[in-house]
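This structure is in structure tokens; I'll ask about it shortly.
One protein chain omitted, others in place.
Take a look at chain A:
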Amino acid sequence: MANVLTFTDRGIYCPAGDFHIDPWRPVDRALITHGHADHARPGMGRYLSTEAAAPVIRHRLGDIALDTVRYGEGRRIGGAQVSFHPAGHVPGSAQIRVEVAGEVWVASGDYKVVDDGLSEPFEPVRCHAFITECTFGLPVFNWTPLPELRAQINAWWSANAAEGRPSILGAYSLGKAQRLLHDLDPAIGPILTHGAIENTNAVLRGQGLSLPDTTLVTPDTRAKDHPGAMVLAPPSALGSAWARRFAGASTAFASGWMALRGVRRRRAADRGFIVSDHADWRGLNSAIAATGAERIFVTHGYTSVFRRWLSEQGYDAAIVETDYSGESLDAPDDPEAA
């Protein structure tokens, strides 16, 4: 049987529908899983995304020809039947289901199976072939259960507030920052945000998402006017001149990589909260099993190890080279912070 999707140097391609999914070079027609910079790039002729992902994509890419669909709504594109399904990664993120002549393939973009309370929860889609990331495709990555994570972050914030220190928490501007906002207990103190995060907050609030009140940090902001504050900033802002106004602050990063003590210590932050918008080891395995797929393509992450593991589990697994980056480990330069 012909392949429903193929892998080209521009991205994932559907010959029957003549479109690409999350291409990294200019193409005529691009279906976009979500708004992160390595998946939604400028320069495409036409774009298609979910309604919920569209505002962020427009905000980032400007005036583009963007068409939208609802989750689960079918679209016919050439010889392919296409639909978008929640990926649980960030608000609006989708897996893209493509069916051609009864053969179903799913490109999942980035996903997590845990319900973060903000993103549309991940929905397993039955398919013959499943394209999956494996950023955290090693058995050492197992995320802290959400109630425990919330308790940890709020306890850290409370303790700092009690000592009269600000708390600075480093998190990506789209997705991570908002789900953390959702987890914070506003009764502890005021919540301040870096501009890169506040921009995304404004877009998401504009489409009806409910987030706690936040105050934008401006050049005039002084730490002593906001005692006990929680400051949310992109990781790259920690340790920068921007952060210096919060002298004596306790610092923390929120990332899946914080599961590793070595990485946590290297970042020289006081705390590392283990939280990711990508699936952990068990999440990857359960998501893949739930698709019922026999063929698995692994894109970014620990691809060679994860492929071998899947092969031993009886899957027909292969590695696909892509330009996706997942959750970056050491590059403190957050593409979204710019």
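Keep this in mind: a residue touches a chain if its C-beta (ideal position, glycine included) is under 8 Å from a C-beta of that chain, and two chains touch if they have at least 3 such contacts; residues count from 1.
FYI, contacts and distances are computed from a predicted model.
Not shown: a single chain whose UniProt protein name, out of "Cbb3-type cytochrome c oxidase subunit", "Branched-chain amino acid ABC transporter permease", "NADH-dependent FMN reductase" or "DNA ligase (ATP)", is "DNA ligase (ATP)".
Checked against the full complex, the one of A:Leu260, A:Ala290 or A:Ile319 touching the unshown chain is A:Leu260.
Considering A:Leu146, A:Leu216, A:Val305 or A:Ala318, the position touching the chain not shown turns out to be A:Val305 (whole complex). Among A:Val140, A:Ala187 or A:Ala241, only A:Val140 touches the chain left out of the display. For chain A, the residues touching the chain absent from view are 138-142, 259-263, 265-266, 268-272, 302, 305, 308-309, 312, 329-331.
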